[in-house]
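Notes to accompany the following structure.
Here the complex is missing one protein chain, while the rest keep their positions.
== chain A ==
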Amino acid sequence: MSTYDTYDYDVLVIGAGGAGLRAAIEAAAHGVSVGLICKSLLGKAHTVMAEGGIAAALSNVDERDNWRVHFADTLRGGQYLNNWRMAELHAKEAPDRVRELEAWGALFDRTKDGRILQRNFGGHKYPRLAHVGDRTGLEMIRTLQDHGIHQGIDVHMECTIISLLKGGERIAGAFGYEREKGQFKLFRAKAIVIATGGIGRAYKITSNSWEYTGDGHALAYNAGAELMDMEFVQFHPTGMVWPPSVRGILVTEGVRGEGGILLNNAHQRFMFEAIPELYKQQTADNEEEGWRYTQGDKQAKRPPELLTRDHVARCIVREIKEGRGSPHNGVFLDISWIKSKIPHAADYIKKKLPSMYHQFKKLADIDITNEPMEVGPTTHYMMGGIRVDADTQMSTVPGLFAAGEAAAGLHGANRLGGNSLSDLLVFGKRAGEHAARFAAANWPATIDEREVNSIARQVLEPFERTTGENPFQLQYDLQEVMQDLVGIVRKEDELLQAMDELQKLQARYGQVKVVGNREYNNGWHTALDLQNLLTVSEAITRAAIERKESRGAHFREDYPKKDEQTGNCNLIIVKGKGGEMLVKRETLTAMRPDLIQIIDEMK
């Protein structure tokens, strides 16, 4: 028998980034009791790393912008696999969610007439991203945190959930441990919101921190919920590549929004080659026009550096592969060239991109106001996730909700920059509201204590082994497999090989050994996260095998074209009766005629 502390809540929110905090605030506002689980300390979640801004059609900078344009941009970016209802809600509600942050104390950069300033970003037709220099995520999470701590929410910091618990078909609670002493905690809850973010740690080169091990995806999957779109992993085109220890750290798209250009080793702006058909109408004809766009000329079309992330990442890979890369296997990203265009360029860059300036200066001895950066793609974001109802964010398990990166639907095959922060706010709020309503309408489901004890026994097993696998080594090996075989450019034989490798890793996982005791033991935490990483890695790989076409972030070298026959569907991952992972095809639901009309008008 294991000992554990027990907590009772109407709504339990797992994850305390933007989506989790927003969900918790909303649930609390509906008068129910709320518990909030943070894997790290409060305010340290990955939202803090978001740089560029929050996409919302406030139309403060360009009055032509409105929710319809934002909706159409989002679907075009997602290659029309998006859940259109989510995209509609998102585009309509994002402006209010941004204004709400201001009412809670956020201080966005301003327009000359004192309103919230908006900047250009990839795939957005008009300047749309509300921002604070290049530290928008910090502003957002701090605002939510500082507001949230006064709403009567019970915060459990440095606490990790290992398993969800069900009573019959319904969600009943969650079981986990706190890091400090390694003690178990049982949370009984009538409704649970998963807001655990992404899966970036499945890859070697990533912008994600240690926390992003697909916990929410795996928890929901194991509880019987469906996952969707798992083949769509976003590789951000610009991560740092040198020195090796900083490889993968994000370089904001804001650099390109402010006029930064991509160059190969022959000093060519290679992004002007191969502009996708879908975007030909919207892309600048020449460098001069591109520059004018970044400076707010409303007649100009956007430079190709601001095409969608999937496309830019692939172009960079192409340049490197064909021998036109930079010395450390990247390409050049240059913002310093704007010196030739505007006075006081160095001060402008430092003001607009302060953390990029600081990051390169400190970590790479590069002064970005004076010389180009070296950049290459880095694993950044999971478009796929828990399949949810668009309006309520409830998964296929009653009482289990999901929001933010852990949920699927809004972004389709590729997410536009800036649409993540707005996603967190819009659907965090919705998930919180509907979880609260669900909790108010239902009695708690019963938890089987034997199940709890059996989970506790299982997670302590690695301590009992005297010989076995080093959890850190196992994680590295997994990351190598995913990076090499299920990365930006995929093909069948490599994906099948990845499946084999994952099976071997799963077997090795059964032998993982943990040294020391339960107190703040990073080795133990890494070991427990590994099972989630293995689950999501398998889901990504299986879905990538099944989708025999190239679309958005999923690129198959052996099927390089979009396939309208087989591709217009979502792939659903679900746990079979015997515990095996199944992939199902789900045809897209027909879009409402008024929304189809918007898409047609915006073509």
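List of remarks:
One rule holds in what follows: a contact is a pair of C-beta atoms (placed from the backbone, for glycine too) under 8 Å apart; a residue touches a chain by one contact, two chains touch by 3 or more; residues count from 1.
Just so it is clear, contacts and distances are computed from a predicted model.
Per its UniProt entry, the chain excluded from the display bears the name "Fumarate reductase", taken from "ABC transporter permease", "Peptide/nickel transport system ATP-binding protein", "NADH-quinone oxidoreductase subunit L" or "Fumarate reductase". Considering the full assembly, A:105 is the residue among A:105, A:296 or A:327 that touches the omitted chain. Checked against the full complex, the one of A:70, A:119, A:147 or A:542 touching the unshown chain is A:147. Taking the complete complex into account, A:359 is the one of A:118, A:196, A:234 or A:359 that touches the chain left out. Between the chain not shown and the residues A:29, A:157 or A:460, the one that touches is A:157.
What chain A contributes to its contact with the hidden chain is residues 40-46, 48-49, 99, 102-105, 107, 109-110, 113-115, 132-133, 135, 137-139, 142, 146-147, 149-150, 157, 180, 209-211, 242-246, 249-250, 355, 358-359, 362-364, 470-473, 476, 514-517, 519-524, 526.
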